[in-house]
Every structure is written in structure tokens, then in C-alpha cells.
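Just one protein chain is left out here, and the rest sit where they should.
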């Protein structure tokens, strides 16, 4: 198994941390993993993205050429990373914010109203967890248990949000079912 | 003709300027010449020296291996540069200040009481001109006229000392006769 | 009488990439208005520092030079000496101006170079992610003061205007803030005066602007403005620190 | 009672290579005496700057570190933080301290590092042959001010003590001179106090000493002392600029 | 007297400075979300606006334009 | 009371500071030239010396030693 | 030693950024003094150390500039501390004078350059364009720095021990040359060495401090006498030759049967490995020689491999720097190819594989001269 995932969105949407969570879960399962973030120069309003690779065997390059999965949290990210998907790859996108439709027909689409779901569980900030939930439900690169048990480590001190985040993951998973 | 001269003394004794004067006079006579100074780190009390080469043909290296002439204005300079003279070379030394005698027997010696002569013409500062005089009288690398007419250019603004310096040169030349 | 409050010509149409509530944007607008009002756009050179305002060359509608971190006053000196008719302003953050650029700050001031320094004191390194600035407040948490700035270990904040006021070079030094409307208006007055002095070849001036950095401080924009009032202004009193002129 | 005036143990036997009448030598002797009187020789580290005093590691009878031009306070910081029990003094000329080393000066002061800075203000770059220093007087001729320093082009001299007094870091700042016996005695008192404060872990102090440089100024030693009196002291008033202690 | 206030919703980053600054308490967040994901500010009642320009003065984004002919 | 003043001629660089500083005007240049080429300072009259140490204080070369037992 | 300060057990798997792994690794290796100045993409190093050094009783100073930071290091190293600074391109440039001084004074210390795009302000993306500066001494004078080039979070975490030990052995500065990717990337790693008890690091006989009962000591780089400075220069030269003969590290992969050898370090080496793996699937025999020390450069092995394969391909994230060392090692005995991606763009494995194939096809190439394979 090898999954190469690009997560992208506004700075502040938590895509980098979502990627760390996936990598952490993978490590817990004794899988190999790499996580590589990339920021714009801007603190806010710019875009941020990260590349996460989860694999059963040694990962030489942490750089993703063609991605297995793209998770786009806003419109600029969709525009930028849709072309980077490999044929038949999975595109998860945040339909709460993204108005336009993805263009390619050779990929699998999964629209997740992440902001709305997140607000429904108590915090707009957990939109990133919603898409993580959708992703692991769809691809099963890591188990929900590994992800959930990694949350306290990846988001230390944010125990208050723990339940919200777990609920967000569950709701995200539910989108797929 | 090629003359390689090392002039050395305390900082402040004017050895560097004396060297420049010789070089300037040489240029006036359309000879080739180089002048290379060397200072210690100290402003005063340290030693300074310069290497002057005067030649009828192209000078490749301005650095003197074995000198034709050494002019030593104080004791440390004598000690340091006496060994640098070539066999049969000329050692001019300031006998006003240097108590010890030069050691080598394969060189020509010329003791010049430069400070005393300089004081006798009106300024202890012209001791450097005294030895220049002695040198040109002895070696004739450049003519007294070239040297004297170069003084106003090498010591600009010091017209007051012009006569003193010229007298010092004459007295220095007289030592040799 | 018609009053119009709208984007000045001194600014380009480019949307500024600062965070919500960032003080930089407000000061940019003020400078843009000043450029318009003094009619100097065509001869103005903006010096972009390294810091969140590094992209200001995209925002100002005039020639500009983007320079190394802290060296804006040196570059401004080079420009102004070669071409004294130009209007040059250096725009610098607290890290840029009061840390790495300390020597350039002080020496351009003591030389009394005829340019204008706009100094954005936001008590933090915004661009690099919120590390301690030389003006970070005692007790303030930053990414390199995880327990809050301890003056015993990390030193005391520097008061730039007070320090420069000991020099004979500057003609005009003032500290203002942009944390509320009344202070914004005072900042405008100060910046305009500083530029005016340069136009009149009167010499060096520096305007220190206390500015909110909600992102770097990890609080909301409104809370950040309050922080300026409650914490910063008491340590950095607003006012004129030097004024050798009679210009109104 | 027996009083002995003789070469202190804090100094080595090496003959100092300064010019006749150089102020550096006098201050060296004072520091040497201070080291003796406080009994700190074995734990003292001298920081040699680049400048005429670059060889001070040969003159002081203690461990020392010769450092890059202007960086003595940074090096002192490194030493003192690693080993707070040592007594560290940085000894710097005006070029070293107030030109190239401006940032290190100000930031070590505002950090309130617990070391002592001896600042020799001789209004010139002695070592490199008499160029303008940041403290060169208006009108003073130097090898890079052949027509005398023109403040309009070359700026105004910097008053270091006044500038540092605006910071919260230092505990003790004083300006003295060594141009005559009475001032020499005051300098001794100030330097001893500064070291004493360090021993007591009270923090940062700087003593600025106005010192003659007959060679750099191109005048005789006695005339140089007069120059200090007539020209320098009026611009750089002697006295205490900051004192947060009660130490006598 | 003609007073004209316009807010460019696409520029607003919802800092709330203008809301705080308006002496007439005449500004509020709208329920829309703009392209950058913010709820932009809107004028509650255009006729109440005095054209004082305080909102303009504090707006970091120059999202507000006020024309005041008097 | 015992006062002992010694001047190390080889160290003196003839700056004249001590001459200027001596309240008794008890110091002068000697006619000797030392190794460095200077006329070093000498005490005019040892018995007139009060042992005040002013000459020591100003001497850059630490050429002067004064012992004052009183 | 207070056991609380040992954060991770030796061998325990953790997930950290390269920069964090490096910071933790230095503390673990005995670093107790850091001074530095923020710059992307290495900020995690000072940020991590700002609390971590506090925990272990060390000193963290955010200096007013890189110039000041390197000189604080000079002071700390003069006292024998395991001192550290880190930066990226522009900051490392500012440190060159200080580095030259410390190298001249023969004080050991460690610094990291997490490279970004240049020249000038450039950008903050991963790049390898400071190779010349690192290996040729960007500062003035005849001196050399030992340069280690990690290719993973694992090596970022574990090189500090090796670096300090080697630096102290030779009394020479040692540098970690990483890039934005190696610094920013997270991957699981473990520490392969036990937490060093700083109390047990032997004190050095050159450090300044308490001079009781011994001659006074001077740390100095000024040698006015040309004879003394010349001797010092040759002493340094001999030391460097010794380091060359004793401390040249590299990793060889799939070179046995290779028809071409890629020479690459850090990120470029990792990505080259992806190319090699894919190439192998296609039956194309590419080998990798990864220099781990960039200075000393593993010239002997490269010379051997070059003669064996006849073709060497240098892959770098710049416009050609290490390739000069490759050229010197090859000494006219094999074809030398170069492929570079500067400016923060990272090549993909496919891209490198394509280039290697192209090099394999090329004929009638003058041995020893550099053939640039970028389309420019």
C-alpha cells in the first residue's frame, strides 16, 4: 500500500495539521510516512498545502509527482491541485466554500460540505477533521482508531476540542457511507 | 643598472618617505622603480621599512631577496636587515642611535651620524634626508638634482622644511666625500 | 465642500496580503494619501524591508527597492545621496529596524540623512511566525518566548524614539499608534509632516507607529487594538520626541 | 600607612606598544589595579577588540579572547552566559563600539548582561591610521575628513552614554576622562565600581573614557589632553548617566 | 448634502475595526461569506451615515469608500 | 616617613604628562636618549618629592614607581 | 544528570520535523548554548530550543542579528561549551566573518544552514545553492569547515552527536547543510545514541576561564608575524589533510552493476533514489553515490566509480556547484553530466530518471567536462 495525498487550503484552515494527524496515525500503525508542508509568504489569506505519503515500504522521495488523493479546502487549492491528481485518483473538496465544479472526468469526486458539518458539531475550525474523516472512510490508509487516538498528541492542550474533533471525524466518515 | 635598497627604522623616522623620494627621483630620470612599504601594527615605537628598486629595465618583482643596499636607522633594523644584504653590498647605518657594530665582514659599511647631522641643520626630523644624501653620493643610483627637485612633490606643503631637507642631503653627501 | 475617503492614487490596485486587522495596511493607506496630498508620487522611492511588508513594492504606486533585512536606511542613504531630489522613505518593522538594523538606524539618524523612516512597532516578528522582537513586551509570549519574555534573560524592550532623541542628527521624531480612529488621524498628521520636512530638505525624521499584529499575538484584531492601548502605550508613550522645526 | 604606586599584578610585564601619551595605557593600568584590588585576576576574562588595543591580551595578566571588530559584547555575552562566575570585561574603541559594533553595544546593554564595558572614546580610528570615528568632533580633521568633519555630510558625533541611558538594561553608566590627574582618579573610581557591580551580579555597566590620541590627532600629548578639555568635554559632558545602585 | 458610503465586500477581512469606530453604530457583519471566507461588513442604514469617514480611517483593507458633499 | 620615587628610563616615552602633573614641578626631561630614541624624564630633586603619586597616575607607561610610607 | 531531561528513549520511534529532530538531537548530544536569529525555513530550530534548552538548564539567546549570534558562539565555544547556531542563506552569509574567526581560532562548534532559494532574498523553498559557500569557505582566508549533509529527519536528529564529537576531535567548526525540505519534512525517526551527560564531556585544555595555577590563556586569531601566521596556515592545512584522510563519509547504493552513477546529496539524493528504484523496475541500472560529508568530499570513491561506469551524473537543486567537485574527482576519466533545478523547484523522480536515460544514450562526449542536461 502506498498513498500519496496532497492537502491544501487557506492558511488557517488547518490543512497542515490535518496532514500531520494522518502521518502520526500511520506511524502508530508502524507504517512509513512523510509529511512535507509548504506555505506562501503570507501569514493569512495565502494558501498552504502539505504532501503526505503513507506506505508499507521505504519512502525515498517525500515529494509527490502525481497524487493518489487531493483534499482541497478552498477554490484556489482546487484549481492548483486538481491537475496534480493521477488518473483515477480521488478528489475530496470542501463544497461549503468551493462554488465551481472540478473539471476532470477521469478522477473520483467527493464533495464534503466541511464548513457546514464542522459548524454543526460546534466549531468551524474542525472542518479539517471532517475531511480527514471522509478520507479515511474512503481510502482506509489508516484506521479511525489510530487517527482518533493521535488527536491529543497532535493537538496538545486542546483537550476541549477533542470531542468536537472526534465528532467531526465521525461526521466526515458518515459522508462516505 | 639595478639597485635594490631596503630602508628601515622606527615608525616616525621617515624611512618610508625617504624611499618614496628615491623612487620619485628615479621616475624623473625615466628609470623604472618600485617602492613597497611594510609597517608593524603599532603606530609608533614599532619598526617600518620599505623596499625600493631602481632599474634601467623592467622590474618584475618588487620584493627584494638580497639587497644591494641596506639603510638602517635604528638598532632593530640593523639586526633584522644586515643579513639580507648581498655579499659586497652596502650597509648605511645611523651611528647616532645605533651603538652596536655591524657584524658581517663581507659587506661595505658606512656609518652616518644622521641624527646629529640633522640636528645641526635645524631639525632632527631630517635624519632621513641625511642618509638619502649619503646613499646617492655613494651609489649614484639617482642624481642629487633629481632628488632635490622631487622634495617639494614628495613633501608637499612642507616648504618651510625644504631648505632644511636640502641642507641635510648635502651634509649627508658630504659624509661620503 | 466635498470630502472623499477612498483608495489614494499613491497605492496601486493590488489587494494587500496582510492578515485581518493588521496595522501595516492602515499605515500603507496613510502613506498613500500623503503621497497624493504632497503630489510627490512620481519622485518617491519606497524602500521595502524584509518583514511582513516585504511586498510593499506591489502596493505602492511608485518606484521601489526591496532590500536586505535591516539595511533599508543604508540603501536609502545611497539613493538619496545620488539623487537628492527624490523623496525616499524607508518602511521597517521592529525586527528589521531595531534588531538587525540597529547600526544602520542610528547612523543614518546621526548623519541626519534627508529621508523619512516609517517604523512599524508591532512588538513581534510577524513574517517569520511570531518570534521575539526587540520591542516585545515583558511577559509577552512569542514563539521564542514560550514562557513570556523574561527581561532578565531576554532583555528589556528598546524605546527607539527616546534613543534617537539623544542624537543631534534627527529633526523630527514622533511616536503614534493606529489602534483607534483618533490615533490613526494623529499618525496621518505625523507622517505627512515627516514627508513635508523631507520635501523641504529639512532632514531626517522617523515616525514610530504602534501597530496591532493580531496573528503574531494570537488574539483577535479588536483585542490587539486594546493590547496596544493597555500594554504598549504605557511602555511606549505616544508623542513628539524631537522637533527642530516650525512646520505645521 | 604605606602607599605604593607601582605596576599592578593585573598587568603583565610586557611593555605596551602604544604611542607616547596614549590614553589606552593609562586605562590599562587602572583596570590592572582594579583587578588587583578586587582580587579577581584568576577569574577575569579580557575581551580584546580590534583597534589599537588589539594586543591587550599581551598586557593583561588574565585569560583573554581577541575578537572580531565590534563584536566584543556578543562574545562577552557568550562567555558570561556559559560561565556566569567569571568576570568579563570588554574593552573597546569608539570605532569598534559605536560604529561597526553599534547593534552589539545596544542589545547587550538592553539585555542587561552582567559584564563591564570599558569604552575608550578617542574620537578617531587610531589603529588604521586616523580615520573618522563616530565620535570625531565637528570640524576635526582626520584622514577621511581632510577638510574637517562636516556634520552635514558626515553626521554628528554620537553620545554613547546618553543613548544607553534611555534603555532599561544598564545599571551604571558614567563618562570620565584621562586627560589630567584628577580625571584619572575619577576614572579609577568609576571603573572599580563597574567591576564591583559585576562581582555583585548587579548587571551591565559601561564606562566611557575620553582619551587622548596624540598620533591620530597629529598633536603633542599635552596638546591632546588640552583638546579633551576644551573640545571634547563640552560635547561629551563628564558624569554619571545612570546608576541604579547604592554601591560606594 | 450628499453622503455616499460603499463597502467592497470582496476586500473585507472582518476585522470589525469599522464596526467599533462608527459613532453611529451603523455597521455590522453580513451573513454572506466572501471568497476569502469572511462575513463582510455591511451598512445597517445608509441614511443614518453622517459621512464622518471614521470607518474609512480604521479600515486596513480600504474596503470602505465615503463621499461627503456638504 | 619614607618616600621613594623611581623612574624606569627605558620605559619613558617623553609624553610630559608627569612633568605637567607634578604639583612640586619636580620632574624634567633628561638629556640622555633612551633605546627608543626619547629623552626620558628624571626627578629634579628626590628630597622635594611628597610621594603624592600624581606622576604615577598620569604616566601611560607605568615608568614611575612611588613608595610612600607615612 | 537529571533523568527528566531525557525526552526520548534511545531507539524510540517519534514523528518530528527535520528541524525539530535536529534541535532535539543537538540537546541530546550535549548542546547547552544556542544563539541565533529567526529566518525561514529553519525557525523550528530556535523555537524548539527556546523551551528545550530551558528544560535542560542551557542558554537560549535570540540575538539581535546573525552577526551577533555567531560571535556569541565564539564566546561560548571559547569556554568549551557545545555551542550551536542555525540559519539560512542570507543569515549564513552574514556569519562568514565570524566563522572565519572561529575556524582560525580552532574552536569547535556546530551550525546548520537550512538552505532556501537565492541569491538575495530569493524565496523560502528548498534549494541547494549554498554548496560553494559551505565547502569553499564563504569567509576570508584559508580555512575549511566539516560539512555534513543529512537526507532525512533521522540524520538530522543523529548527526549532531557525530558533528560535535568530530568538531571537538579536530578543533574545527562543523556544519550541517540541509535544505528546506529536509528541515520541514516530518518523518518517524529514532535516536541512535544515548543522551549525553554534559558533565562527563572532558574539559578542553584551551578553554578560557579560571586561570588559577596555570599560565594565562588567549584565544586569538591575530598573528602579526608573517612567519607565525604562515606556520598557523600550514598547521591548519595539515589538520585539514588529516580530516580528509580520516573523516570522509558517503553512502553507496546499487553501484555494483551500475551503468551510470548519480552523485547527489540531501533532498536531491532522496529523489534520485526514487528515480533509481523506478529505473531498476525498467531494467535501467543506475547507482547512487551520496556524499554525506561534502567537505571532505568523497573524491576517491567517486573516482573509482567513475572509472568503472564511465558515466557520472550530478543532480543538484542549483545551477551546478557540487558538480565541480565531481569533475575534479573524475579527473578526465569519465563522462560528467549535470542536471539542476534551482529556485526552490524540486525535481521529481521521473524527471531524474529521464535525465539519466538521456545521459546513458549520449555518445562522443569529452570525458571530464561538464555536460549540462537541462534544456536552457
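As written, the chain order gives the labels A, B, C, D, E, F and G, with residue 1 at the start of each chain.
The criterion applied here is as follows: a residue touches a chain if its C-beta (ideal position, glycine included) is under 8 Å from a C-beta of that chain, and two chains touch if they have at least 3 such contacts.
Every value quoted in this text rests on a predicted model; they were computed, and no experiment measured them.
*Asks:* Of G:9, G:214 or G:238, which one is in contact with the hidden chain?
*Replies:* Among G:9, G:214 or G:238, only G:238 touches the chain that is not shown.
*Asks:* Looking at the whole complex, which of G:6, G:284, G:328 or G:360 touches the chain that is not displayed?
*Replies:* The missing chain is touched by G:328.
*Asks:* Looking at the whole complex, which of C:7, C:28 or C:71 touches the chain that is not displayed?
*Replies:* Going through C:7, C:28 or C:71 one by one, C:71 is the residue touching the chain not shown.
*Asks:* Among G:4, G:199, G:227 or G:281, which one is in touch with the chain left out?
*Replies:* G:227
*Asks:* Could you tell me which of B:10, B:24 or B:135 touches the chain that is not displayed?
*Replies:* B:24
*Asks:* For chain G, enumerate the residues touching the unshown chain of the complex.
*Replies:* Per the touch rule, chain G residues meeting the hidden chain are 67, 88-94, 96-97, 100-101, 103-105, 115, 117-125, 129-130, 132-133, 136-143, 221-234, 236-238, 318-321, 324, 327-328, 331-333, 341-345, 367-369, 374, 376.
*Asks:* For the chain that got dropped from the picture, name the residues of chain B it touches.
*Replies:* 20, 23-24, 27, 32-39, 41, 59-63, 65
*Asks:* Give me the chain C residues in contact with the hidden chain, please.
*Replies:* Within chain C, the residues that touch the unshown chain are 12, 41-43, 45, 48, 54-55, 57, 60-68, 71, 74-83, 86, 103-104, 106-107.
Going forward, only the chains that are shown with their structure count from here on.
*Asks:* If you walk touching chains, what's the least steps from chain A to chain G?
*Replies:* The distance in steps between these two chains is 1.
*Asks:* Going by the contact rule set out at the top, which chains touch both chain A and chain F?
*Replies:* The common neighbours do not exist; no chain touches both.
*Asks:* Using the touch rule from the top, work out which pair, D-G or C-E, shares more C-beta pairs.
*Replies:* D-G
*Asks:* Centroid of chain D to centroid of chain E, CA atoms only: how many Å?
*Replies:* Chain centroid spacing, chain D to chain E, equals 59 Å.
*Asks:* When the centre of a chain is set as the mean of its C-alpha atoms, what distance in Å lies between chain A and chain E?
*Replies:* From the centre of chain A to the centre of chain E is 36 Å.
*Asks:* Could you say which residues in chain C touch two or more other chains, in rising order?
*Replies:* As it turns out, chain C has residues touching two or more other chains at 18-20, 54, 99-100, 102, 129, 134, 154.
*Asks:* Can you list every residue of chain A that touches 2 or more other chains, as numbers and ranges?
*Replies:* 41, 45
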